[in-house]
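Here the structure comes first, spelled out in structure tokens, and everything after it is commentary.
One chain of protein is taken out of this complex; the other chains stay put.
After this line comes subunit A, so read on.
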Amino acid sequence: MTSYSNDGFFNPAYHDSETLEIDRRSSSKNQHINPYTREDPAWRFDGADTHHSPVCQPSSADAGRVALGGWQEESWRRRDSIPMGVISNPGSPSWQHELTHSTSQINPQCDQSPSVRRPSSVSGNMTMRLTGITMNRMNMFPNTDPAFIEDAVRNEMEKEEQDLIKELVTLSRRDRIRTIRELPMCFEEKKHIRSQVLAFKTSKQSHNCTCFADYFENVTLCFRRCGYSIRSARQTLELWHGIMKEISGKFGTSVLSYFVFLKWLLMFNIFSFLVNFGFITIPLLVYDPSPNIPPNVSFRGLEILTGAGYISYTVMYYGGYSNETFVGLAKYDMQLAYFFTIAIYMVLCGIALIFSMARSFMKNFVLVNPASDKAWQLLCSWDFSITNERAVRQRKNNLRVQLKESLSEQAQRELLTLSEKLKQFGVYLGSWLLSTSLAVGCGASIYYLCQYEQEQATDAANWTLLQEAQTLLVPFVVSLMNLVVPLFYSLFNKFEHYSSQRRQIYALVVRNIFLKLFILGVLCYYWMNVVAYRFTCWESMVGQALYRLVIVDFLFLMLGSFFGEFLSNLIGTRLLPHVGIPEFDVARNVLELIYAQTLAWIGIYFSPLLPAIQILKFFILFYLKKVSLTHNCQPPRRIGRAAQMQTIFIAVLFFPFFVGALSMVAYVSWRLTPSEQCGPFRGLNSTFSVVGVWMHNLHEIPGSQWVIWIYEHIIESELFYFLIALIVQAITYTFWQISQGRKALIALLRQQIVNVGKDKSFLIDKLQTLQNSDPNKKSKEKDQKMHTKQCSDEQSSGSQSNSNAMVQALLARQQFEEEDERRSADGVPVPADISTPSALMQAMLARQRAEAWDEHLYQMPDNYPSSSSTLVQAMQARQRAESQERAEYIRTAPFSENPVNRFSAVSQTDRSGDLSSSVSSVKMQVREKSAEEEDRFQWVPSPSQNPAPPGSSALIQAMLARQQAQNEFDDGY
């Protein structure tokens, strides 16, 4: 589209000529015939390149600004001067966009001709949203004159906007703002619509009590501004905005998703720390600030690692809390506080996870179709957030390699024989067996190690340093397994050749999950069945074990990322260059985070302040990973589907891990007897019985009957849960059915789209065959006439033969109209039509003026008198022909959407025309030309921005245009 400008530019005679200017535009406007497509390929270069063309580009920013600013001012003034009521026209309509696009390539500075001025944007607001509607309208009038369509479309758009405003007025404020935000218009248009809506609203309200309305308005405004400032403040508090931007700029979205996940988990922990600290620890500290530590225990330093000794008597663990009821300003029952804080925290966590999982599923798993891989790679995979040059280069390379691979893969895929398939299956089976047995082996060895440790450990208050250090053995082994076994898994993965990368990643993830589940399961089993019956204050012992696991895991993460990534980077760059710089493995790292978070969830009951450690851990980890990433790693070579992976990770975090932790804590509080000597629940049968005791006490308080009723009839009744379960199942079943129905519907709709496409091509074929069979007896004679006409046209105007006279005339009208308006804006007095409210009237007047102007031109001494005279004649002829034809269209059902009807309408007009036989030959020529153009270049310079079936309507319009040109030609001479 950009090309015409150059074509015109390099040939000064070309754009001094008014007609040719129009011609040029018409070719961009004209959908059907592109005169240059086959003639001169040189003009077709990238739009971007045009900007660097040395001649046309303004040399400095100032120049560009002056030129454009000048234009802009004019257009603004013009807009103000037209009293169009509600609808002013802030934007150029998008279907005229091309027109402007192609013309504005010509720099005003390089070009003295007035014709280069930007064509006016006569019509009102038109945007992508409205474009869709307009397209439909355009399709409905395929046979009619573009000027007519233009008017209709403009009216349609105005109406559309009015409707939109009305619709917006009825919405609530929040919905309204959301809708306005999501309108695909430019800001000016949105602002315009918003002010319209607001004006409408206030005018409506002013009918009511004005004073109250004003007050109300002020209050809502205040609230709104308040809301916005809260949003602003929240953004200020947002953690690591700059770092996130840097990471995404250097490594892309998939790596960033790890950091987003880390931040999300950090938020979870901050919340849980605040809750626990606020409701459990602070009351205890207020009541009894000094921890009751035995005199022979002192702080030795190793406790930070082991969590034993000194720390085990502090509020860190379950054992540090009392079971008393503090009597201060109000009664504060420590037992109830402990129970409800943990319970509510777990429930809230669960709800938050379910919601984010559901939202993520909704967003990322809608209709995922693995088949459309190539299209995805080409059009959706580019990460717009990458800003680093090296990363861009790398990504381009990776994409190229991936595309090549997938091309070669497609070639090989069919070659697999049965034996090869069997072999591959054997490899899969073997590696699955091996990895599962590895996981089981790890679990078993940890169990025996725990038993060994338990034999060594005693219940004594003060351990020796060696004893204390021995406790680190189990966490050390566990973390080592977590570090080493996944490496084996990656090794297995190298031997299996999965057909798709996604399957490979999923296999890896599933194996790692199994491993972590086995390890955690064994540990939990050990704690619940061995530790719980052996130690006097067993909850604290479990808390200590968890503390050690968290700390040692942290150390291993640090060492792993530091030495692992650092060393492999060193090896990759210095020793073995073919190994290369290590990639950042998002899946492995996220699983490590999930594992760490599960430990914290399990530990929440045994060690309420464990989230504090976790916060510290994640905080340091964030910076550590960031440094390690930027220094040692490269972005992942495979461009995976990060969003889907993230959803999977959230799901994994919820399903086996959070649910596992929750059931562990629930089992402990329901079934196990709390230790007798320490902790808030000492002396109770189970933790949960604290609620029973509370209910029992409530009997004495008169106003609390309903609480007891709820407890007895809901919490304790099996019937209630039975009913709830039934209802939930019924609802689930219904939704499942609904989703099945929707799936079927989607398949149906997709089939329909395919069918419509087929229909379209069928109809085009049919049309062509019908045309070919049309008898044309006088074709030879008419062909000759055509040739003479073409010759004369070429003599007079260069390329008019290819152009479409109708569109030409229309454009001329627009251009003149704009020029007139510009003159009016510049202060030249213009007749009173400016104040005429109707846009249509204005357009008509403008046209008259345009004609007058044209005649004026004609009278002027001109270098190209022949061209302008042709123009005038063509326009007059056109008017006549147009009026005739329009009458005819109305007779022959022109507005039908049915292509068959359309076709019949065309043929009828053809036959009724006095040039029917001549037209048929011309028609054929045009059709062939346009069909060829469409087939070979698939490039139709459609000004109508028409996404709907273009083939048939374009064809018909081309034929019509040619016919009309013929008419005009004949009339003219």
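Keep in mind that, in the parts below, a contact is a pair of C-beta atoms (placed from the backbone, for glycine too) under 8 Å apart; a residue touches a chain by one contact, two chains touch by 3 or more; residues count from 1.
The criterion applied here is as follows: contacts and distances are computed from a predicted model.
Within the choices "Elongator complex protein 4", "Calcium and integrin-binding family member 2", "Phenylalanine--tRNA ligase beta subunit" or "Succinate dehydrogenase [ubiquinone] cytochrome b small subunit", the name that UniProt assigns to the complex's undisplayed chain is "Calcium and integrin-binding family member 2".
Among A:159, A:204 or A:225, only A:225 touches the chain that is left out of the view. Remark: the omitted chain is touched by one listed residue; of A:166, A:191 or A:631 this is A:191. Note that of A:392, A:510, A:558 or A:708, the residue touching the chain absent from this view is A:392. Contact with the chain that does not appear here is found for just one residue of A:204, A:534, A:713 or A:758, A:758.
The chain omitted from view is touched by exactly one of A:285, A:358 or A:380, namely A:380. With the whole complex as reference, residues 1, 46-48, 51, 57-58, 61-62, 64-65, 68-69, 72-73, 76, 91-92, 97-98, 100-101, 104-105, 118, 128, 177, 180-182, 184, 186-188, 190-191, 194-195, 221, 224-225, 228-229, 231-232, 235-236, 241, 244-245, 248-249, 252-253, 257, 363-369, 371-376, 378-389, 391-393, 396-397, 399-400, 403-404, 407, 641-644, 647, 750, 753-754, 756-758, 760-761, 937-942, 945-951 of subunit A touch the missing chain.
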